[in-house]
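One structure, pasted below without further comment.
Complex shown without one protein chain; remaining protein chains in place.
Each chain carries a letter (A, B and C) given by its place in the written order, and its residues are counted from 1.
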Amino acid sequence: MLETIGVESMDDLLVDIPQSLRLESLQLPDGLSEFETMTRVKALADRNRVFPDRLTFRGGGVYRRFIPAVVGAVTSKPEFYTAYTPYQAEASQGTLQAIFEFQTLIAELCGLDVANASLYDGATAVAEAAMMAHVHTGRNEVIVSGYVHPEYVQVLRAFGEGRGIKVRKDGEPNKKTAAVIFQHPDFLGLLVDARGLTTAAHDAGAVAIACVDPISLAVLAPPGEYGADIAVGEGQQLGLAPSFGGPHVGFIACKRELVRKLPGRLVGTAHDAQGRRGFVLALAAREQHIRREKATSNICTNHSLCALAAAVYLTYMGPYGLRHVADVSFKRAHTLADRLKALPGWELAFPERQFLNEFPVRMPRASAIQRKLARKGILGPLDMGRWFRELKGVVTFTCTEVNDVRAIDELVELLAALES
Amino acid sequence: MLETIGVESMDDLLVDIPQSLRLESLQLPDGLSEFETMTRVKALADRNRVFPDRLTFRGGGVYRRFIPAVVGAVTSKPEFYTAYTPYQAEASQGTLQAIFEFQTLIAELCGLDVANASLYDGATAVAEAAMMAHVHTGRNEVIVSGYVHPEYVQVLRAFGEGRGIKVRKDGEPNKKTAAVIFQHPDFLGLLVDARGLTTAAHDAGAVAIACVDPISLAVLAPPGEYGADIAVGEGQQLGLAPSFGGPHVGFIACKRELVRKLPGRLVGTAHDAQGRRGFVLALAAREQHIRREKATSNICTNHSLCALAAAVYLTYMGPYGLRHVADVSFKRAHTLADRLKALPGWELAFPERQFLNEFPVRMPRASAIQRKLARKGILGPLDMGRWFRELKGVVTFTCTEVNDVRAIDELVELLAALES
Amino acid sequence: MTEPLSFELSRPAVDPPRLPDAEVAGPAPKDVLPADTLRSRPPGLPRLSEAEIMRHYSRMASLNYSISENFYPLGSCTMKYNPVVNEAAAALAGFACLHPYQDEDTVQGALELMWRLEQALCAIVGVDRVTLQPAAGAHGEWTALSMIRAYQHSRGEARTEVLVPDSAHGTNPASAALSGFQVVEVLSGPDGRISLADLESKLSPRTSALMLTNPNTLGLFEREILDIAELVHSTGAMLYYDGANLNAFMGICRPGDMGFDAVHMNLHKTFTTPHGGGGPGAGPVGVKEELVPFLPAPTVERMNGQLTLDYRRPHSIGRVRSFYGNFGMLVRAYTYILAMGGDGLSQASQDAVLSANYLRKLVEGDLEMPHDGPCMHEFVASAHGLLTHHGVRALDIAKALLDRQFYAPTVYFPLVVPEAIMVEPTETESKATLDAFAKAVKDIVTEAKTNPQGLHDEPKHLPVGRLDEVAAARRINSYLVGQSEDPILRWKAPSEGAPKDPC
Partner (left out) sequence: MTEPLSFELSRPAVDPPRLPDAEVAGPAPKDVLPADTLRSRPPGLPRLSEAEIMRHYSRMASLNYSISENFYPLGSCTMKYNPVVNEAAAALAGFACLHPYQDEDTVQGALELMWRLEQALCAIVGVDRVTLQPAAGAHGEWTALSMIRAYQHSRGEARTEVLVPDSAHGTNPASAALSGFQVVEVLSGPDGRISLADLESKLSPRTSALMLTNPNTLGLFEREILDIAELVHSTGAMLYYDGANLNAFMGICRPGDMGFDAVHMNLHKTFTTPHGGGGPGAGPVGVKEELVPFLPAPTVERMNGQLTLDYRRPHSIGRVRSFYGNFGMLVRAYTYILAMGGDGLSQASQDAVLSANYLRKLVEGDLEMPHDGPCMHEFVASAHGLLTHHGVRALDIAKALLDRQFYAPTVYFPLVVPEAIMVEPTETESKATLDAFAKAVKDIVTEAKTNPQGLHDEPKHLPVGRLDEVAAARRINSYLVGQSEDPILRWKAPSEGAPKDPC
């Protein structure tokens, strides 16, 4: 090949690199065979502790759920996972159609008009939504109402910093308010007054942004029903492994009038000369590759494959399967809550509030108990005191369809034994 | 659908079934969700003990070897694994070409003219080869020379039973002898006089059948080089998991003059009207669906997907990769043998014989030691006394590229500690 | 687009993959083994990078039709959807990494699975014990016949004939022959069922067994099965059930109750283990009490709460394959049975029968139906009239279906129907798919009547057109008789030392 090029050596191709920059070699060990590589990587994996699904009662934004095998069978298809962003539509109809289906599924779940192709995660989805509100209203303040996932709020703050968006915790919206952001159910698992918050936002001319749990929407009124303008959320529960926090998938859906402000990719239908329907990247004029510094967002690579997983998951479940999952999780969590609050010294932290399948409990001697649970292979509840000073001693438990009754029994019996 | 058919109920479609035969229901529990199913199946899997690759020193026909990830990536493609036997060639070119490549790879390895599409396993491959020899020579006796895998011999006996083929252990071939069958290296891992056995068979007008280890053929003279007429073997080492003994893959290759006697599928090239090359099932007139009771074999479904795995494995390795694997295994096994024979009371069972990577050792207090090895997570050697009275106290050890030096150290140190 | 062979893509510039080093000193085989035991030159394996391998096989995969992308109504083959959870189950390290010679106390889960699968299969087909050893249906047939022979032998009977209907699958007579029996053909009657009269005339003291599948290969239930069983048993012969058609009646009836003494099952048909492009499958055989002593060894037995492999079976026919059968396929089938349950399996069979009758109804205006319905899980149509009147054969219809994204039905089988087209839709296909297939058949038949020549040129939209098998056979023959050096049955480097030589 060098001969064809007409040079003598590799160095002739690297002439533009100043000699002073040239390296002898990388300060890294030599390569390994696949077998040795995998042996070492597996040794690292083995140094982590895997808690079984059924004994995992910790949530806080990442949940154990049943993942149908068909999800992995689809996402592991190289035709999907080794394609790029579908710039050439005619040779990317598989990816484009999958995104189009994802957009529709999310819009349906949220009861809103249009959803995008995906965002990185729930946290950046909240931040992007705030940016939309900021641009839409021309206002510089967003209100975070109630217990929104603390990491989402941190990301929102970091995002807002550059654009001069102030993040206010609670309080009444006013005419400086670009958006009211709430999570429903909130970070503690409690239902909030989504309708009231939406109305208050609208009354102040602000945008209402609902951060939602997609599985809850099989049961709860979707944001579109109570009038929220933008719905965002984290899609991990829709067929994605916990994977130490990522990759998962953020989603965002909005009303028609906000569509031009949406960040990221959007896929729409188009037709060829023979009238065949196909799918294309649409409204690209919002995006960085066309609009550069005037783009609605800088996002380019998003989380397409995770969106595909979510689409397969939702299609597997269908409307009634998804509701069944939500119902089972609800029933089990309520059973667990009833049994926990009967333990001496335990009480629900907000007994007057409703929840679905995650709930806050006041638990005595939290850290000692956590250690004992771990020793028994149980991933116990999540300590809220870590983030909220006022919630010292409060933990949240999560139940889903993977926590069978025997697992709940095991947990409660162990706790009862510890209390006695 | 019932309406279209023009009946009222399912029962109307089942009218031909005598009422007395109709069941109320199956005596089986009701079905389960995928999640519960997998939980139960996994509970069974968890009741088995998995010895790590590197600490597995047991062989005897099934070996731990490095399986490149690309093998699974190919065989898990639904286009391959959910297709049927390629009856419609135009819509099955992928499967047909894969088989054609497998046939070529096996023929190349064996140094013989033609190989078939696969057989069930090494044992039935031996039996089918004997059947070929029986038909080819019109003779009724086969000689099994030396330590051929005892289960292969059992299958050969069962196969022979119906056709009246007598299986003789060792002895000189004579004019009643249809075939001389030997394994090289043999069941103990020792090289045999393949050339001499082949010549003796030919001198008596018998067919020489070599049962070979495919990885050994990267190093050892292939059957074609020393004149064997048929080569058979077990292909598990070519990219297939141990899987408690199956599914693996049998292979068979032969000289040109025996091709019409081959059992099972054969794929060949053919061309379409435009001159494009394609692949088709060939020489079908040997087979059961055409020749029925006069077929060379009754085999129909064979082990195509396993053959595909083997083809990918061999292509990944290439000629020099495969030799490297054989060399590494050889060196490690010889190191282990040297260290074992230095242990007090231990000795090579056949010190005058050559071996590649499996070898017989006389070991004191075998069963006590095995128990202790198992306790340390080591799958120790295989007891030959189980099959051969004369080999009481003899065990075989196996080393491959997965048994790293630290594993060998661990094993030897543990044994040394037990001996002192 | 076709794909070159790996051998043609091979490049000498490709380094072998990185592999572990020996890490120990010591000579290589070539340094110590006698020269005449060594290979003289490396085997002619191709040399490709992993990237090239992946692309090569991915492209080949895309040349295949498969149940995952296409309706695959291949009669007698029960091409139903293979749940992906089966694959996950078989891949569990606790199964995939087990050495067959591990000590029994370390494989109790595997033995438990085999035990439970055996129990479930017994319940489904109505037998007393099942061997899981046979690797496929044909292997099961032969295993069963061997047991029957051993049983009769043990009673001092030397029965030498096996009766096989003319509509039987080719493996039936082949298995009988392999077991050393004479094959005697039994004729079908005009209603597509076995002719009782003919059966009676062929039965004799020499008869060892009658091999039967029910519903038979025409998709028709042998209504007189109880009479057949009585007749066969009355001569002291046994009744063997070819289980390829078990998908027709799980939970509806059982071969054991019909009087069958031995039954094979194709786990790769009825129990959704994938076909793999031609295997691996699994062909367990169930038997009634009197055949139990003759089962292949080992069997799985429960003793004092532990499961154990029982090798001490003095009457056993021996071993029919190494180890314990295609264990990985047993895991898949067990997973399927667990997920479906008794209720699910019954429903599956009912839906299979419903699909077949529905589709039969849709196409009966287009294709001749040589036999009256209702059918069971499949039906056989005929293109005989089309051939006579329009010169269009079953093969042409098959190829035309390929061009319309459908895999073809089985054609020219069973042999008793001229220009047979054997359609098995299975229960996992939607009505929409059946409707689309029926429409394709209608279109093709219309084309057959208006433009038969067009059909002869199909398929046109596949990677290759019809391949000339006759020419291929001729070239193979030239090779076999030594008139040519191109084996056709394998790739061969153009010539020694030519650049294509991969080494």
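As a convention for this text, contacts are C-beta pairs under 8 Å (C-beta built on N, C-alpha and C of every residue); 3 or more make two chains touch, one makes a residue touch a chain.
Remember, it's a predicted structure, so these values are computed and weren't measured experimentally.
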item: For the chain not depicted, the shown chains it touches; value: A, B, C
item: Which of A:182, A:251 or A:316 contacts the chain that the document leaves out; value: A:316
item: Hidden-chain contact residue, picked from the options A:8, A:46 or A:390; value: A:46
item: Contacting the left-out chain in the complete assembly, out of C:339, C:376 or C:392; value: C:339
item: Chain not shown, touching residues in subunit B; value: 31-36, 68-70, 72-73, 78-79
item: On subunit C, residues whose C-beta touches the chain left out of the figure; value: 1, 9, 11, 13, 18, 49-52, 54-55, 58-59, 62, 68-70, 80-81, 83-84, 339, 405, 428-432
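Here is the rule we go by: only the chains that are shown with their structure count from here on.
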item: Higher-contact pair (C-beta pairs counted), A-C versus B-C; value: B-C
item: Centre-to-centre distance between subunit B and subunit A (centres being mean Cα positions), rounded to whole Å; value: 48
item: Geometric centre distance via CA averages, subunit C-subunit A, whole Å; value: 46
item: For subunit B paired with subunit C, centre-to-centre distance based on mean C-alpha positions, whole Å; value: 19
item: Per-residue overlap in subunit B, given as positions that touch at least 2 other chains; value: 33-34, 38, 66, 68, 73, 76, 78, 401-402
item: In subunit C, residues with contacts to at least two other chains; value: 17, 19-20, 54, 58, 83, 85, 87-88
